[in-house]
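This view holds just a subset of the chains, kept in their places.
The first chain written gets the first letter, and so on, giving A and B; residue counts start at 1 in each chain.
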Amino acid sequence: MVRIEAIIRPSRLDEVKSALDELGVRGISVIEIKGAGKQKGYTQHYRGSEYQVNLLPKVQLIVVVRDEEQERVVEAIEGAARTGEIGDGKIFVTSVLEAIRIRTGERGDTAIS
Amino acid sequence: MKLRLWRPALTALALISLSFTAFAQAPSTAPTGPATAPAASAPAAPAMSTAPVESAAAPAAAAPAAPTIDKGDTAWMIVASALVMLMTPGLAFFYGGLARSKNILSTLMMSFVALGIISVQWALWGYSVAFGADKGGFIGDPMQYAFLNGVGADPNPSFGTTIPHTIFMMFQMTFAIITPALISGAVVERMKFSAYCLFILLWATFVYDPLAHMVWGLGFIGTKLHALDFAGGTVVHISSGVSALVLAFMLGKRKGHGSEELRPHNLPMVLTGVALLWFGWFGFNAGSELAADGVAGQAFINTHIATAAAAMSWIMIEWFKYKKPSALGFGSGAVAGLVAITPACGFVDVKGALIIGLLVSPICFAAIQMKNKLNKYDDALDVFGIHGCGGMFGAVATGLFATDKVNSAITDSKLLGAQNGLFYGGGAHQVIVQIEAVIITAVLAIVGTLVIGKLVGLVTGGLRTSTDDEENGLDVTEHGEVGYSSDTSTVPAFAGVD
(Lines give C-alpha, C1' and ligand atoms only; values in the text may rest on other atoms or scores of the structure.)
Protein backbone atom coordinates (compact mmCIF):
# COMPACT_ATOMS: atom_id res chain seq x y z
CA MET A 1 0.00 0.00 0.00
CA VAL A 2 1.02 3.60 -0.48
CA ARG A 3 0.27 6.72 1.48
CA ILE A 4 -0.59 9.58 -0.84
CA GLU A 5 -0.15 12.96 0.82
CA ALA A 6 -1.50 15.80 -1.29
CA ILE A 7 -1.10 19.46 -0.40
CA ILE A 8 -3.68 21.49 -2.30
CA ARG A 9 -5.51 24.80 -2.34
CA PRO A 10 -8.39 24.91 0.16
CA SER A 11 -10.66 26.04 -2.65
CA ARG A 12 -10.01 22.85 -4.64
CA LEU A 13 -10.94 20.39 -1.89
CA ASP A 14 -14.48 19.88 -3.14
CA GLU A 15 -13.34 19.04 -6.67
CA VAL A 16 -10.66 16.68 -5.43
CA LYS A 17 -13.08 14.86 -3.17
CA SER A 18 -15.58 14.26 -5.94
CA ALA A 19 -12.81 13.15 -8.28
CA LEU A 20 -11.78 10.55 -5.71
CA ASP A 21 -15.38 9.55 -5.19
CA GLU A 22 -15.64 8.73 -8.87
CA LEU A 23 -12.63 6.45 -8.49
CA GLY A 24 -14.48 4.79 -5.65
CA VAL A 25 -11.97 6.06 -3.13
CA ARG A 26 -14.09 6.93 -0.12
CA GLY A 27 -11.62 6.90 2.72
CA ILE A 28 -9.63 10.09 3.12
CA SER A 29 -8.25 12.21 5.90
CA VAL A 30 -8.00 15.97 5.67
CA ILE A 31 -5.81 18.39 7.60
CA GLU A 32 -5.71 22.15 7.35
CA ILE A 33 -2.14 23.36 7.19
CA LYS A 34 -0.08 26.37 6.20
CA GLY A 35 2.45 26.22 3.44
CA ALA A 36 5.32 28.23 2.07
CA GLY A 37 6.88 27.87 -1.36
CA LYS A 38 7.18 29.84 -4.55
CA GLN A 39 3.83 31.46 -3.97
CA LYS A 40 4.34 34.93 -2.53
CA GLY A 41 2.77 35.91 0.77
CA TYR A 42 1.51 39.24 2.05
CA THR A 43 2.27 41.97 4.55
CA GLN A 44 0.35 42.74 7.71
CA HIS A 45 0.40 45.88 9.83
CA TYR A 46 -0.59 46.19 13.47
CA ARG A 47 -0.36 49.72 14.85
CA GLY A 48 2.51 50.38 12.52
CA SER A 49 4.57 47.26 13.14
CA GLU A 50 4.95 45.25 9.96
CA TYR A 51 4.81 41.45 9.60
CA GLN A 52 5.73 39.49 6.49
CA VAL A 53 3.54 36.40 6.22
CA ASN A 54 4.48 33.84 3.58
CA LEU A 55 2.73 30.85 5.10
CA LEU A 56 -0.56 30.48 3.32
CA PRO A 57 -3.56 28.29 4.05
CA LYS A 58 -3.41 24.91 2.34
CA VAL A 59 -5.19 21.61 2.80
CA GLN A 60 -3.35 18.34 3.25
CA LEU A 61 -5.09 15.20 2.05
CA ILE A 62 -4.03 11.76 3.19
CA VAL A 63 -5.21 8.77 1.19
CA VAL A 64 -3.84 5.29 1.65
CA VAL A 65 -4.52 3.02 -1.32
CA ARG A 66 -3.37 -0.23 -2.82
CA ASP A 67 -0.15 0.09 -4.84
CA GLU A 68 -1.90 -0.52 -8.13
CA GLU A 69 -4.30 2.34 -7.45
CA GLN A 70 -1.52 4.88 -6.91
CA GLU A 71 -1.33 6.20 -10.44
CA ARG A 72 -5.06 6.62 -10.95
CA VAL A 73 -5.46 8.36 -7.62
CA VAL A 74 -2.51 10.68 -8.16
CA GLU A 75 -3.81 11.63 -11.58
CA ALA A 76 -7.30 12.23 -10.24
CA ILE A 77 -5.96 14.55 -7.55
CA GLU A 78 -3.65 16.33 -10.00
CA GLY A 79 -6.48 16.94 -12.42
CA ALA A 80 -8.90 18.21 -9.84
CA ALA A 81 -6.42 20.36 -7.91
CA ARG A 82 -4.68 22.07 -10.81
CA THR A 83 -5.36 25.73 -11.56
CA GLY A 84 -2.03 26.36 -13.30
CA GLU A 85 -1.21 29.20 -10.91
CA ILE A 86 1.74 29.09 -8.56
CA GLY A 87 0.58 27.58 -5.30
CA ASP A 88 -1.31 24.55 -6.59
CA GLY A 89 0.69 22.33 -4.29
CA LYS A 90 2.40 18.96 -4.22
CA ILE A 91 1.70 15.29 -3.94
CA PHE A 92 4.06 13.04 -2.01
CA VAL A 93 3.88 9.26 -2.06
CA THR A 94 5.37 7.05 0.64
CA SER A 95 5.06 3.31 1.11
CA VAL A 96 3.00 1.81 3.90
CA LEU A 97 4.18 -1.27 5.76
CA GLU A 98 0.87 -2.14 7.31
CA ALA A 99 -2.70 -0.88 7.61
CA ILE A 100 -5.22 -1.86 10.25
CA ARG A 101 -8.96 -1.18 10.43
CA ILE A 102 -9.53 -0.56 14.10
CA ARG A 103 -13.18 -1.57 14.07
CA THR A 104 -12.51 -5.08 12.76
CA GLY A 105 -8.82 -5.60 13.22
CA GLU A 106 -8.55 -6.38 9.49
CA ARG A 107 -5.05 -5.88 8.16
CA GLY A 108 -3.51 -5.09 4.80
CA ASP A 109 -5.46 -4.16 1.71
CA THR A 110 -8.78 -5.29 3.14
CA ALA A 111 -8.34 -2.74 5.92
CA ILE A 112 -8.66 0.10 3.45
CA SER A 113 -11.20 -1.34 1.07
CA MET B 1 -57.10 50.81 -8.85
CA LYS B 2 -55.76 50.88 -12.39
CA LEU B 3 -56.18 54.62 -12.48
CA ARG B 4 -54.72 54.81 -9.01
CA LEU B 5 -51.52 53.18 -10.18
CA TRP B 6 -50.64 56.17 -12.36
CA ARG B 7 -50.14 58.28 -9.35
CA PRO B 8 -47.24 56.47 -7.75
CA ALA B 9 -45.50 56.06 -11.07
CA LEU B 10 -45.77 59.75 -11.88
CA THR B 11 -44.89 60.90 -8.40
CA ALA B 12 -41.85 58.67 -8.54
CA LEU B 13 -40.56 60.12 -11.79
CA ALA B 14 -41.32 63.66 -10.67
CA LEU B 15 -39.44 62.98 -7.50
CA ILE B 16 -36.24 61.83 -9.14
CA SER B 17 -35.91 64.78 -11.47
CA LEU B 18 -37.03 67.33 -8.94
CA SER B 19 -35.01 66.11 -6.00
CA PHE B 20 -31.77 66.62 -7.87
CA THR B 21 -32.71 69.98 -9.36
CA ALA B 22 -34.04 71.04 -6.00
CA PHE B 23 -30.74 70.04 -4.48
CA ALA B 24 -28.82 71.88 -7.16
CA GLN B 25 -30.66 75.06 -6.35
CA ALA B 26 -30.62 74.62 -2.62
CA PRO B 27 -27.32 76.29 -1.76
CA SER B 28 -28.20 79.40 -3.79
CA THR B 29 -31.54 79.96 -2.10
CA ALA B 30 -31.40 81.80 1.21
CA PRO B 31 -32.26 79.60 4.21
CA THR B 32 -35.73 80.48 5.41
CA GLY B 33 -34.98 79.21 8.89
CA PRO B 34 -37.12 76.80 10.88
CA ALA B 35 -39.34 79.51 12.37
CA THR B 36 -41.54 79.37 9.31
CA ALA B 37 -41.83 75.63 9.48
CA PRO B 38 -43.53 74.56 12.74
CA ALA B 39 -47.17 74.91 11.84
CA ALA B 40 -46.77 73.06 8.59
CA SER B 41 -44.14 70.81 9.99
CA ALA B 42 -45.81 69.58 13.10
CA PRO B 43 -47.86 67.04 11.20
CA ALA B 44 -44.81 65.27 9.83
CA ALA B 45 -42.78 65.37 12.99
CA PRO B 46 -41.86 61.80 13.95
CA ALA B 47 -42.82 62.83 17.47
CA MET B 48 -46.41 61.67 17.68
CA SER B 49 -46.63 63.05 21.20
CA THR B 50 -48.59 66.21 21.91
CA ALA B 51 -45.36 68.18 21.58
CA PRO B 52 -45.89 69.29 17.98
CA VAL B 53 -49.26 70.70 18.96
CA GLU B 54 -47.60 72.94 21.51
CA SER B 55 -45.08 74.11 18.97
CA ALA B 56 -47.87 74.65 16.49
CA ALA B 57 -49.67 76.66 19.12
CA ALA B 58 -46.56 78.80 19.48
CA PRO B 59 -44.98 79.04 16.02
CA ALA B 60 -42.10 81.21 17.24
CA ALA B 61 -41.33 78.61 19.87
CA ALA B 62 -37.66 78.46 18.90
CA ALA B 63 -36.31 80.84 21.51
CA PRO B 64 -38.63 80.15 24.48
CA ALA B 65 -38.47 76.43 23.75
CA ALA B 66 -35.67 75.83 26.23
CA PRO B 67 -37.84 75.98 29.34
CA THR B 68 -40.15 73.38 27.81
CA ILE B 69 -37.40 70.72 27.96
CA ASP B 70 -38.63 67.63 29.78
CA LYS B 71 -35.87 65.83 31.65
CA GLY B 72 -37.66 62.49 31.46
CA ASP B 73 -37.91 62.75 27.69
CA THR B 74 -34.34 63.97 27.53
CA ALA B 75 -33.06 61.10 29.66
CA TRP B 76 -34.91 58.61 27.46
CA MET B 77 -33.75 60.13 24.18
CA ILE B 78 -30.08 60.23 25.18
CA VAL B 79 -30.31 56.56 25.99
CA ALA B 80 -32.36 55.79 22.89
CA SER B 81 -29.71 57.44 20.73
CA ALA B 82 -26.98 55.44 22.43
CA LEU B 83 -29.00 52.25 21.85
CA VAL B 84 -29.38 52.95 18.15
CA MET B 85 -25.68 53.77 17.88
CA LEU B 86 -24.99 50.29 19.30
CA MET B 87 -27.02 48.73 16.52
CA THR B 88 -24.31 49.45 13.96
CA PRO B 89 -21.71 47.35 15.75
CA GLY B 90 -24.51 44.84 16.28
CA LEU B 91 -25.06 44.77 12.55
CA ALA B 92 -21.33 44.38 12.05
CA PHE B 93 -21.31 41.20 14.11
CA PHE B 94 -24.53 39.92 12.55
CA TYR B 95 -22.95 40.27 9.12
CA GLY B 96 -19.44 39.38 10.22
CA GLY B 97 -20.41 35.99 11.59
CA LEU B 98 -22.14 35.20 8.31
CA ALA B 99 -19.05 35.95 6.25
CA ARG B 100 -16.08 33.65 5.85
CA SER B 101 -13.27 34.09 8.33
CA LYS B 102 -10.89 35.45 5.71
CA ASN B 103 -13.30 38.35 5.25
CA ILE B 104 -14.38 38.85 8.83
CA LEU B 105 -12.59 42.16 9.33
CA SER B 106 -13.56 43.62 5.99
CA THR B 107 -17.17 42.73 6.75
CA LEU B 108 -16.98 44.28 10.20
CA MET B 109 -15.28 47.36 8.83
CA MET B 110 -18.01 48.00 6.29
CA SER B 111 -20.36 48.64 9.20
CA PHE B 112 -17.91 50.32 11.55
CA VAL B 113 -16.61 52.72 8.95
CA ALA B 114 -20.15 54.02 8.51
CA LEU B 115 -19.90 55.19 12.12
CA GLY B 116 -16.91 57.22 11.02
CA ILE B 117 -17.93 58.53 7.62
CA ILE B 118 -21.61 59.27 8.16
CA SER B 119 -21.16 60.84 11.59
CA VAL B 120 -18.89 63.45 10.06
CA GLN B 121 -21.04 63.84 6.95
CA TRP B 122 -24.12 64.32 9.12
CA ALA B 123 -22.43 67.02 11.18
CA LEU B 124 -21.14 68.86 8.13
CA TRP B 125 -24.22 68.83 5.88
CA GLY B 126 -26.26 65.65 6.19
CA TYR B 127 -28.47 66.84 9.01
CA SER B 128 -29.25 70.03 7.10
CA VAL B 129 -30.20 68.17 3.96
CA ALA B 130 -32.57 66.00 5.96
CA PHE B 131 -33.99 68.41 8.53
CA GLY B 132 -33.19 71.90 7.24
CA ALA B 133 -36.02 74.14 6.08
CA ASP B 134 -38.01 72.37 3.37
CA LYS B 135 -37.01 73.04 -0.24
CA GLY B 136 -39.86 72.09 -2.54
CA GLY B 137 -40.73 69.04 -0.50
CA PHE B 138 -37.64 67.11 -1.53
CA ILE B 139 -34.69 68.23 0.55
CA GLY B 140 -33.87 70.48 3.45
CA ASP B 141 -31.77 73.59 3.17
CA PRO B 142 -28.22 72.14 3.09
CA MET B 143 -26.76 75.32 4.58
CA GLN B 144 -29.08 75.84 7.50
CA TYR B 145 -27.41 73.54 10.00
CA ALA B 146 -24.05 73.11 8.23
CA PHE B 147 -21.43 72.25 10.85
CA LEU B 148 -24.43 71.95 13.18
CA ASN B 149 -24.57 75.72 13.52
CA GLY B 150 -27.65 76.57 15.51
CA VAL B 151 -28.03 73.06 16.86
CA GLY B 152 -27.83 73.61 20.59
CA ALA B 153 -29.55 73.13 23.91
CA ASP B 154 -32.83 74.65 22.76
CA PRO B 155 -35.22 72.19 21.14
CA ASN B 156 -35.84 72.13 17.44
CA PRO B 157 -39.18 73.95 17.18
CA SER B 158 -40.60 71.31 14.85
CA PHE B 159 -39.22 67.99 16.11
CA GLY B 160 -38.65 66.69 19.59
CA THR B 161 -39.82 69.92 21.12
CA THR B 162 -39.22 68.65 24.66
CA ILE B 163 -35.56 67.66 24.26
CA PRO B 164 -32.40 69.57 23.35
CA HIS B 165 -31.90 69.99 19.60
CA THR B 166 -28.50 68.32 19.95
CA ILE B 167 -30.13 65.10 21.06
CA PHE B 168 -32.73 65.08 18.29
CA MET B 169 -29.91 65.60 15.81
CA MET B 170 -27.91 62.77 17.37
CA PHE B 171 -30.87 60.41 17.40
CA GLN B 172 -31.43 61.02 13.70
CA MET B 173 -27.70 60.62 13.05
CA THR B 174 -27.71 57.09 14.33
CA PHE B 175 -30.37 56.24 11.73
CA ALA B 176 -28.31 57.84 9.00
CA ILE B 177 -25.35 55.72 10.06
CA ILE B 178 -26.90 52.28 10.11
CA THR B 179 -28.85 52.62 6.86
CA PRO B 180 -25.90 52.60 4.45
CA ALA B 181 -24.21 49.99 6.63
CA LEU B 182 -27.18 47.71 5.97
CA ILE B 183 -26.33 47.76 2.27
CA SER B 184 -22.91 46.26 2.93
CA GLY B 185 -24.40 42.83 3.53
CA ALA B 186 -25.00 42.42 -0.18
CA VAL B 187 -21.52 43.37 -1.31
CA VAL B 188 -19.23 41.81 1.28
CA GLU B 189 -16.31 39.58 0.30
CA ARG B 190 -15.72 41.32 -3.03
CA MET B 191 -16.29 45.09 -2.98
CA LYS B 192 -13.30 47.42 -2.78
CA PHE B 193 -13.17 49.18 0.57
CA SER B 194 -12.36 52.47 -1.13
CA ALA B 195 -15.31 52.14 -3.47
CA TYR B 196 -17.56 51.22 -0.58
CA CYS B 197 -16.54 54.24 1.48
CA LEU B 198 -17.11 56.62 -1.39
CA PHE B 199 -20.40 54.94 -2.24
CA ILE B 200 -21.96 55.29 1.20
CA LEU B 201 -20.83 58.90 1.46
CA LEU B 202 -22.62 59.79 -1.77
CA TRP B 203 -25.56 57.49 -1.12
CA ALA B 204 -26.15 59.06 2.29
CA THR B 205 -26.06 62.51 0.73
CA PHE B 206 -28.18 61.92 -2.35
CA VAL B 207 -30.46 59.08 -1.34
CA TYR B 208 -30.82 58.79 2.43
CA ASP B 209 -30.81 62.43 3.47
CA PRO B 210 -33.39 63.56 0.89
CA LEU B 211 -35.55 60.54 1.64
CA ALA B 212 -35.41 61.21 5.38
CA HIS B 213 -36.48 64.76 4.57
CA MET B 214 -39.36 63.69 2.38
CA VAL B 215 -40.76 61.30 4.97
CA TRP B 216 -39.83 62.89 8.30
CA GLY B 217 -38.35 66.27 7.54
CA LEU B 218 -41.58 67.96 6.37
CA GLY B 219 -41.07 66.70 2.80
CA PHE B 220 -43.91 65.70 0.53
CA ILE B 221 -44.16 62.02 1.44
CA GLY B 222 -45.01 62.91 5.01
CA THR B 223 -46.86 66.16 4.61
CA LYS B 224 -48.56 65.73 1.23
CA LEU B 225 -48.87 62.01 0.69
CA HIS B 226 -49.44 61.39 4.41
CA ALA B 227 -47.71 58.03 4.31
CA LEU B 228 -47.12 56.45 7.72
CA ASP B 229 -43.62 55.38 8.71
CA PHE B 230 -43.12 55.42 12.44
CA ALA B 231 -39.46 54.45 12.66
CA GLY B 232 -38.08 53.93 9.20
CA GLY B 233 -39.57 51.13 7.14
CA THR B 234 -39.24 53.11 3.94
CA VAL B 235 -36.42 55.48 4.83
CA VAL B 236 -34.18 52.84 6.36
CA HIS B 237 -35.06 49.33 5.29
CA ILE B 238 -36.63 49.59 1.86
CA SER B 239 -34.09 52.15 0.69
CA SER B 240 -31.15 50.05 1.87
CA GLY B 241 -32.64 46.72 0.85
CA VAL B 242 -33.42 47.83 -2.69
CA SER B 243 -30.08 49.59 -3.08
CA ALA B 244 -28.36 46.43 -1.89
CA LEU B 245 -30.07 44.43 -4.60
CA VAL B 246 -29.04 46.88 -7.30
CA LEU B 247 -25.45 46.98 -6.06
CA ALA B 248 -25.32 43.17 -5.92
CA PHE B 249 -26.26 43.13 -9.58
CA MET B 250 -23.66 45.74 -10.44
CA LEU B 251 -20.93 43.84 -8.59
CA GLY B 252 -21.70 40.35 -9.80
CA LYS B 253 -21.38 37.13 -7.82
CA ARG B 254 -18.58 36.19 -5.49
CA LYS B 255 -15.85 33.89 -6.77
CA GLY B 256 -16.79 30.35 -5.88
CA HIS B 257 -20.48 31.21 -5.62
CA GLY B 258 -22.20 28.01 -6.65
CA SER B 259 -19.06 25.88 -6.70
CA GLU B 260 -17.62 26.39 -3.22
CA GLU B 261 -19.85 26.33 -0.17
CA LEU B 262 -20.00 29.76 1.41
CA ARG B 263 -20.99 29.08 4.98
CA PRO B 264 -21.19 31.40 7.98
CA HIS B 265 -17.87 31.13 9.81
CA ASN B 266 -19.15 32.01 13.26
CA LEU B 267 -22.80 31.67 14.19
CA PRO B 268 -22.36 32.63 17.85
CA MET B 269 -21.07 35.95 16.52
CA VAL B 270 -24.22 36.20 14.41
CA LEU B 271 -26.32 35.74 17.54
CA THR B 272 -24.24 38.36 19.34
CA GLY B 273 -25.25 40.69 16.56
CA VAL B 274 -28.88 39.67 16.81
CA ALA B 275 -28.83 40.35 20.55
CA LEU B 276 -27.38 43.83 20.11
CA LEU B 277 -29.74 44.62 17.25
CA TRP B 278 -32.78 43.50 19.23
CA PHE B 279 -31.63 45.50 22.25
CA GLY B 280 -30.75 48.61 20.26
CA TRP B 281 -33.92 48.44 18.20
CA PHE B 282 -35.92 49.36 21.28
CA GLY B 283 -34.25 52.74 21.03
CA PHE B 284 -34.82 52.80 17.30
CA ASN B 285 -38.56 52.15 17.50
CA ALA B 286 -39.70 53.38 20.90
CA GLY B 287 -37.26 56.27 20.60
CA SER B 288 -38.90 57.42 17.37
CA GLU B 289 -41.71 58.75 19.55
CA LEU B 290 -39.10 61.25 20.80
CA ALA B 291 -40.71 61.11 24.26
CA ALA B 292 -41.16 58.71 27.18
CA ASP B 293 -44.92 58.34 26.88
CA GLY B 294 -47.69 55.88 26.17
CA VAL B 295 -47.05 55.65 22.44
CA ALA B 296 -43.41 54.89 23.16
CA GLY B 297 -44.61 52.12 25.46
CA GLN B 298 -46.83 50.68 22.75
CA ALA B 299 -44.03 50.88 20.16
CA PHE B 300 -41.78 49.17 22.67
CA ILE B 301 -43.97 46.13 23.28
CA ASN B 302 -45.03 45.85 19.64
CA THR B 303 -41.39 45.75 18.65
CA HIS B 304 -40.60 42.98 21.08
CA ILE B 305 -43.66 40.86 20.42
CA ALA B 306 -43.43 41.07 16.63
CA THR B 307 -39.77 40.12 16.81
CA ALA B 308 -40.43 37.12 19.02
CA ALA B 309 -43.29 36.00 16.77
CA ALA B 310 -41.18 36.33 13.64
CA ALA B 311 -38.28 34.40 15.15
CA MET B 312 -40.63 31.57 16.11
CA SER B 313 -42.37 31.53 12.78
CA TRP B 314 -39.04 31.28 10.92
CA ILE B 315 -37.84 28.27 12.91
CA MET B 316 -41.29 26.71 12.54
CA ILE B 317 -40.87 26.85 8.78
CA GLU B 318 -37.49 25.17 9.11
CA TRP B 319 -38.92 22.66 11.52
CA PHE B 320 -41.54 21.55 9.04
CA LYS B 321 -39.27 21.77 6.01
CA TYR B 322 -36.05 20.24 7.39
CA LYS B 323 -36.97 18.95 10.84
CA LYS B 324 -34.18 21.24 12.04
CA PRO B 325 -35.01 24.61 13.56
CA SER B 326 -31.75 26.53 13.33
CA ALA B 327 -30.05 29.26 15.32
CA LEU B 328 -29.46 31.16 12.11
CA GLY B 329 -33.14 30.80 11.35
CA PHE B 330 -34.08 32.22 14.73
CA GLY B 331 -31.76 35.15 14.22
CA SER B 332 -32.91 35.76 10.67
CA GLY B 333 -36.53 35.67 11.76
CA ALA B 334 -35.88 38.04 14.63
CA VAL B 335 -34.25 40.58 12.33
CA ALA B 336 -37.06 40.19 9.80
CA GLY B 337 -39.57 40.85 12.57
CA LEU B 338 -37.69 43.93 13.75
CA VAL B 339 -37.64 45.22 10.19
CA ALA B 340 -41.32 44.61 9.53
CA ILE B 341 -42.58 46.17 12.74
CA THR B 342 -40.42 49.28 12.34
CA PRO B 343 -42.84 51.38 10.27
CA ALA B 344 -45.84 50.07 12.21
CA CYS B 345 -44.69 49.91 15.82
CA GLY B 346 -46.24 53.17 17.01
CA PHE B 347 -49.46 52.77 15.03
CA VAL B 348 -50.71 49.23 15.61
CA ASP B 349 -52.01 47.22 18.56
CA VAL B 350 -50.55 44.00 19.90
CA LYS B 351 -52.69 41.83 17.65
CA GLY B 352 -51.42 43.73 14.65
CA ALA B 353 -47.85 43.33 15.84
CA LEU B 354 -48.31 39.59 16.36
CA ILE B 355 -49.71 39.11 12.87
CA ILE B 356 -47.00 41.23 11.25
CA GLY B 357 -44.38 39.20 13.08
CA LEU B 358 -45.87 35.85 12.14
CA LEU B 359 -46.24 36.73 8.47
CA VAL B 360 -42.95 38.45 7.72
CA SER B 361 -40.84 35.32 8.15
CA PRO B 362 -42.56 33.20 5.51
CA ILE B 363 -42.33 36.16 3.13
CA CYS B 364 -38.59 36.69 3.67
CA PHE B 365 -37.92 32.95 3.68
CA ALA B 366 -39.68 32.62 0.35
CA ALA B 367 -37.77 35.60 -1.04
CA ILE B 368 -34.48 33.94 -0.16
CA GLN B 369 -35.61 30.61 -1.63
CA MET B 370 -36.52 32.51 -4.76
CA LYS B 371 -33.04 34.05 -4.85
CA ASN B 372 -31.49 30.60 -4.64
CA LYS B 373 -33.77 29.31 -7.39
CA LEU B 374 -33.26 32.24 -9.75
CA ASN B 375 -29.55 32.24 -8.96
CA LYS B 376 -29.22 35.49 -10.92
CA TYR B 377 -27.58 37.66 -8.28
CA ASP B 378 -25.48 37.20 -5.15
CA ASP B 379 -27.11 39.16 -2.35
CA ALA B 380 -24.53 37.61 -0.05
CA LEU B 381 -26.19 38.13 3.32
CA ASP B 382 -29.76 38.60 2.07
CA VAL B 383 -30.16 42.31 2.62
CA PHE B 384 -32.87 42.51 0.01
CA GLY B 385 -34.45 39.25 1.14
CA ILE B 386 -34.79 40.41 4.73
CA HIS B 387 -34.60 44.20 4.86
CA GLY B 388 -36.02 44.93 1.43
CA CYS B 389 -38.88 42.46 1.46
CA GLY B 390 -39.47 42.67 5.20
CA GLY B 391 -39.52 46.45 4.98
CA MET B 392 -42.00 46.51 2.10
CA PHE B 393 -44.28 44.10 3.87
CA GLY B 394 -44.08 46.19 7.04
CA ALA B 395 -44.84 49.41 5.20
CA VAL B 396 -47.90 47.92 3.54
CA ALA B 397 -48.99 46.16 6.72
CA THR B 398 -48.97 49.54 8.44
CA GLY B 399 -51.71 50.48 6.02
CA LEU B 400 -53.65 47.41 7.11
CA PHE B 401 -53.32 47.58 10.90
CA ALA B 402 -52.80 51.24 11.81
CA THR B 403 -55.38 52.43 14.34
CA ASP B 404 -55.90 55.75 16.07
CA LYS B 405 -57.02 53.80 19.12
CA VAL B 406 -53.31 53.27 19.69
CA ASN B 407 -52.08 56.59 18.38
CA SER B 408 -54.59 59.39 17.96
CA ALA B 409 -52.10 61.37 15.87
CA ILE B 410 -52.74 59.11 12.90
CA THR B 411 -56.10 60.55 11.95
CA ASP B 412 -55.61 63.96 13.53
CA SER B 413 -55.56 66.30 10.53
CA LYS B 414 -53.41 68.78 12.49
CA LEU B 415 -50.90 65.97 13.05
CA LEU B 416 -50.37 63.06 10.67
CA GLY B 417 -53.59 63.44 8.74
CA ALA B 418 -53.60 59.81 7.64
CA GLN B 419 -56.28 57.12 7.72
CA ASN B 420 -56.80 54.06 9.86
CA GLY B 421 -55.73 50.76 8.36
CA LEU B 422 -57.86 48.61 6.11
CA PHE B 423 -58.69 46.23 8.96
CA TYR B 424 -59.42 49.09 11.32
CA GLY B 425 -62.15 50.85 9.40
CA GLY B 426 -59.95 53.14 7.33
CA GLY B 427 -60.69 51.51 4.00
CA ALA B 428 -58.08 50.86 1.30
CA HIS B 429 -56.86 54.46 1.19
CA GLN B 430 -53.91 54.16 3.54
CA VAL B 431 -52.78 50.86 1.99
CA ILE B 432 -52.51 52.55 -1.37
CA VAL B 433 -50.70 55.51 0.11
CA GLN B 434 -48.25 53.12 1.72
CA ILE B 435 -47.71 51.30 -1.57
CA GLU B 436 -47.04 54.61 -3.25
CA ALA B 437 -44.49 55.50 -0.60
CA VAL B 438 -42.84 52.11 -1.14
CA ILE B 439 -42.66 52.66 -4.89
CA ILE B 440 -41.29 56.18 -4.57
CA THR B 441 -38.65 54.94 -2.17
CA ALA B 442 -37.74 51.99 -4.38
CA VAL B 443 -37.44 54.16 -7.48
CA LEU B 444 -35.29 56.70 -5.69
CA ALA B 445 -33.07 53.92 -4.33
CA ILE B 446 -32.72 52.22 -7.70
CA VAL B 447 -31.92 55.35 -9.65
CA GLY B 448 -29.70 56.76 -6.93
CA THR B 449 -27.72 53.54 -6.53
CA LEU B 450 -27.28 53.05 -10.27
CA VAL B 451 -25.99 56.57 -10.78
CA ILE B 452 -23.77 56.63 -7.71
CA GLY B 453 -22.52 53.09 -8.32
CA LYS B 454 -21.45 53.89 -11.89
CA LEU B 455 -19.84 57.12 -10.75
CA VAL B 456 -17.90 55.47 -7.96
CA GLY B 457 -16.79 52.69 -10.29
CA LEU B 458 -15.23 55.29 -12.55
CA VAL B 459 -13.43 57.00 -9.68
CA THR B 460 -12.06 53.87 -8.04
CA GLY B 461 -11.40 51.92 -11.22
CA GLY B 462 -14.09 49.37 -10.70
CA LEU B 463 -16.16 48.48 -7.68
CA ARG B 464 -14.62 45.07 -7.26
CA THR B 465 -11.34 43.66 -5.96
CA SER B 466 -9.18 41.31 -8.04
CA THR B 467 -10.16 37.63 -7.96
CA ASP B 468 -6.77 36.94 -6.38
CA ASP B 469 -7.58 39.28 -3.52
CA GLU B 470 -10.96 37.61 -3.26
CA GLU B 471 -9.34 34.18 -2.96
CA ASN B 472 -6.88 35.37 -0.32
CA GLY B 473 -9.61 37.21 1.53
CA LEU B 474 -10.15 40.94 1.83
CA ASP B 475 -8.86 41.11 5.39
CA VAL B 476 -5.32 40.62 4.26
CA THR B 477 -5.56 42.25 0.86
CA GLU B 478 -7.63 45.34 1.70
CA HIS B 479 -6.86 45.85 5.38
CA GLY B 480 -3.51 44.14 5.90
CA GLU B 481 -4.69 42.14 8.89
CA VAL B 482 -6.11 38.75 9.77
CA GLY B 483 -9.02 38.40 12.15
CA TYR B 484 -7.77 35.52 14.20
CA SER B 485 -4.10 34.83 14.76
CA SER B 486 -2.20 31.95 16.15
CA ASP B 487 0.37 32.29 18.89
CA THR B 488 2.81 30.72 16.48
CA SER B 489 3.73 34.07 15.19
CA THR B 490 3.91 33.42 11.49
CA VAL B 491 1.05 30.99 11.35
CA PRO B 492 -2.32 32.71 11.21
CA ALA B 493 -4.76 30.49 13.00
CA PHE B 494 -6.48 27.60 11.37
CA ALA B 495 -9.60 27.71 9.29
CA GLY B 496 -12.66 28.55 11.26
CA VAL B 497 -10.52 30.99 13.07
CA ASP B 498 -8.53 32.69 10.39
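Keep this in mind: a residue touches a chain if its C-beta (ideal position, glycine included) is under 8 Å from a C-beta of that chain, and two chains touch if they have at least 3 such contacts.
Predicted model only: the values in this text are computed from it and were never measured.
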Inset, instruction - Write out the stoichiometry of the whole complex as a formula using the chain labels shown. - result: A x3, B x3
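What we mean here is this: only the chains that are shown with their structure count from here on.
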Legend entry - Centre distance in Å when subunit A and subunit B are each reduced to the mean of their C-alpha atoms: 47
Inset, instruction - Would you mind writing out the residues of subunit B in touch with subunit A in their complex? - result: 256, 259-261, 471-472, 476-477, 480-482, 489-492, 494-495, 498
Inset, instruction - Please give the residue numbers of subunit A that touch subunit B in the complex, ascending. - result: 10-11, 14, 32, 34, 42-46, 51, 53-57
